[in-house]
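Of the protein chains in this complex, one is absent; all others appear in place.
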Amino acid sequence: MILDGKCPTGPIETSWDRHRFDTKLVNPANKRKYKVLVVGTGLAGGAAAAPLGELGYNVEAFCYQDSARRAHSIAAQGGINAAKAYPNDGDSIYRLFYDTIKGGDFRAREADVWRLSQVSNNIIDQCVAQGVPFARDYAGYLDNRSFGGAQVSRTFYARGQTGQQLLLGAYSALSRQVKAGTVKLFVRREMLDLVVVDGVARGITCRNLCTGEIETYWGDAVVLATGGYVNVFYLSTNAMGCSVTATWKAAKKGAYFANPCYTQIHPTCIPQTGEHQSKLTLMSESLRNDGRCWVPKKKEDCEKPAGQIAEEDRDYYLERKYPSFGNLAPRDIASRAAKEQCDDERGVGPGKRGVYLDFKDSINRLGQATIAERYGNLFEMYEKITDENGYKQPMRIYPAPHYSMGGLWVDYNCMSNVPGLFVLGEANFSVHGANRLGASALMQGLADGYFVIPYTVGGYLATVKPGQVKTDHAEFKKSVEDVNADIKKLLSINGKKTPSELHRELGKVMWNNVGMARSKESLTEALKLIPKIREEFWNNVKVTGVGEEFNQQLENAGRLADFLEFGELLAKDALNREESCGGHFRTEHQYDDGEAKRDDENFCYAAAWEFKGAGKEPELHKEPLKFDNVHLAVRSYK
Amino acid sequence: MKLKLHVWRQKGPNAPGKLETYEANHVSPDQSFLEMLDEVNEVLVKEGKDPIAFDHDCREGICGMCSQIINGMAHGGQDRTTVCQLHMRSFKDGDEIFIEPWKAKAFPIIKDLAVDRGNYDRIIQAGGYTSCHTGGVADGNALLIGKEIADYSMDAAECIGCGACAASCPNSSAMLFASNKVAQLAVLPQGQVEAKRRVVAMLDEATACGFGNCTNHYECQAACPKGINVKFIAKLNREYLKALLP
Partner (left out) sequence: MQLTQSSVGRKIIMAVTGAMLFAFVCVHLLGNSSLFFGSAALNAYAQKLHSLGPVVWIFRLVMLGLFTVHIIFGIQLTLENKAATPDKNVQIKRLKTGFAAETMVVSGLVLLAFVVYHLLHFTVRVTNPEIYVPIEGGHGMVDVFVMVTHGFQQILPVLLYVIGMGFLFLHVSHGFQSLFQTVGLSNDRTLPVMGNFSKLVGLVLLVGYVSIPLLIIFGIVR
């Protein structure tokens, strides 16, 4: 099937304004008759629930954490982009639009990206009004910094905790609506099923993580803002609880999953130290502004302390390969280069999976005080984790899974192919194409939440009658039975392996075969191995306790069960996409110099997969991507 | 290294709890504290026993989910460190470690080391925001805010809402938590409009939630993984006095 994104036609500059005018409205007096469910309270979910409540809808918001303030958006460090052009450096909505399309390797929808760029300015104003303490200069004006993939300074920031401050802003707006009674908050709830009645999303089924009770909620629209899926790699920079569960359950109920193979591997993370490791920690990529990446030229030097390796025996591989961008090459390129060096057995540190990030030259040039002022908190964080002093010896870094550009397929209104099911933020696939630029994730979450969904949900609700299906409907009862059956099954297996052990096994397969570099062989192997792990899981997993209690093992097992199905789809999508683009690199498709080779003739489309049952072949639907406002070009950073 | 752990086990909110002893025999100094607990749990699961329940999520010190009293100190007592950032290299072979949950009337225990911190949300819901509607706000640069003011506001805003301040307070007072939000907004022009109403509402809510009164022990600052200063409590007190004036 050829999918239609329902993008407005005509001049792109006015597309969003025209679309807003064309979107139907709900009469203020009627709004309170509608109920909207918002799952996830991060930047996208929190920012969606608050204005929907302000408008007068009845909103029920759900999160698996113990508070709406804890979503993993909070961990974003660097900043948020906006086309304010305050520094007078030639920025514009068009330039932000262009940079984002190019950064995504021409695999995103033009109209969505335009809208994102257009509302980016409103986001900054909104956050300032909420009391977000953005960095300011001495005159009192908002300060900007530069970020990767752009030649202008358009990134707004609040120290190294921009994500935290923006999330707390959304959380405060949400809290205000909770007080006002328009939003009801349900914390420690994990969505375990989407209830679809006659092809329309009508509600969700959740597990109360404190009591284990299975609860159902009806809504005239369901908004999923449940984040990304890179925990499929087991080790990632995501929080421990991040999972594909909510979106995957929706996919199993008919929502198409688009471009799952677009995963972002972030270059500047702290390497793994051992098997015990539960997650990887990211350090802001701004470190590459002053740090130089290198590995020893000779394999035998890898065991030596860095200080004993002579200057001429060091390979500054990024500067060698990309003389013009050097250490500031985009994320996907820098990550792949680090992997190449380690594959060449010239990696450093435990397991030789690491490269040096050396600040010696910068310290000599600028002094340690300046470096500490710029990156002090990161050096502190590095020392806490590794017990090494980054000022005295080079840091060791290695790429780690960080963000998923893929997600549920949505049209221009952020609505999936299931009517009534809206998907926001990292959970959808819409604006980042095959690679996301730094400081764009926060922008997308807040844009979707504050400025897109309040209009588009209204447009949908105006076409449906409120409260048509409630929780007494047979589909809700069936959903509870299905969820209970799954839980019962998990608890009854009583095998030998813990969910973490099996998750680690899956992670290894995913990382080695579907990680930074993928090939037909590796993907075919993954597609053989993943079902095996899945089979072992359903026969040999051990989940202790009972369903009717606070049971973290059960939570983990349930999330892993979904990763085990989803991982296969990810590998399938990667195998299908016979080209290299952005975060998806197929070793068969590269130029002689090792750069990604896109195939615009055959793959200039979004791949949306329809679930047909576990272990069954999913069906591919294509949404062709049209580029009327930018010229398709080879992305070069040489 | 080998460690002996004394862990608070409690089945549910109303069940009695007690310390139970476990051994962690293969602890690597590079492990984080929570990874050490993960391994203890793996052993418990394999033995068919109930693993230790504890809250955690981001494991990089920013989400505020992790919450344990380690050897009598919130987050283990290391300067500006959450439990998840605590590494086993700060312990020695043969150490005995006491691991307990936050204990306060306003933080009821859910299970073992996991507590309910919904009362912190309630304090924010009482007034920890500016009442601005989405859309239709002024340009971000319309009101200038000096760097010193923005920095002060940011110092206060670093709070991660973990609960260590109330948990370490001899009175279970949430004053540091309430004060940093009051202070963050009180110095910004956007927040000043509602400053009087905010401080009174948030304080009344904290009392209604069952938190104690601040008697200036300053344990909160010592326990705070973000090092938030008690000067913000003085600021809250000033704001409260201002609110009393007509």
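The chains carry the letters A and B, assigned in the order they are written, with residues numbered from 1 in each.
The rule we apply is simple: a contact is a pair of C-beta atoms (placed from the backbone, for glycine too) under 8 Å apart; a residue touches a chain by one contact, two chains touch by 3 or more.
Since the structure is predicted, the reported quantities are computational estimates derived from the model, not experimental observations.
Considering the entire complex, the omitted chain makes contact with B.
The missing chain, though absent from the display, is touched by one residue of B:3, B:53 or B:104; that residue is B:104. Considering the complete assembly, chain B touches the hidden chain via residues 6, 8, 19, 69, 71-73, 77, 98, 100, 103-106, 168, 170-173, 175, 200, 203-204, 206-207, 210-219, 221-223, 229-231, 233-241, 244.
Definition applied: only the chains that are shown with their structure count from here on.
Within the complex, the chain A residues that touch chain B are 50-51, 54, 65-72, 74-75, 84, 86, 122, 124-142, 158-159, 161, 164-165, 168, 171-173, 175-176, 178-179, 185, 187, 210, 237, 239-241, 273-274, 276-279, 281-282, 381, 384-387, 450-451, 454, 496, 498, 500-501, 542, 544-545, 549-550, 552-553.
Remark: chain B residues 12, 28-32, 34-35, 38-39, 42, 44-46, 48-51, 53, 55-65, 81, 85, 87, 89, 110-111, 114, 116-118, 120-121, 124-135, 137-141, 143-147, 149-151, 153-154, 157-158, 160-161, 184-185, 188, 190-191 touch chain A in the complex.
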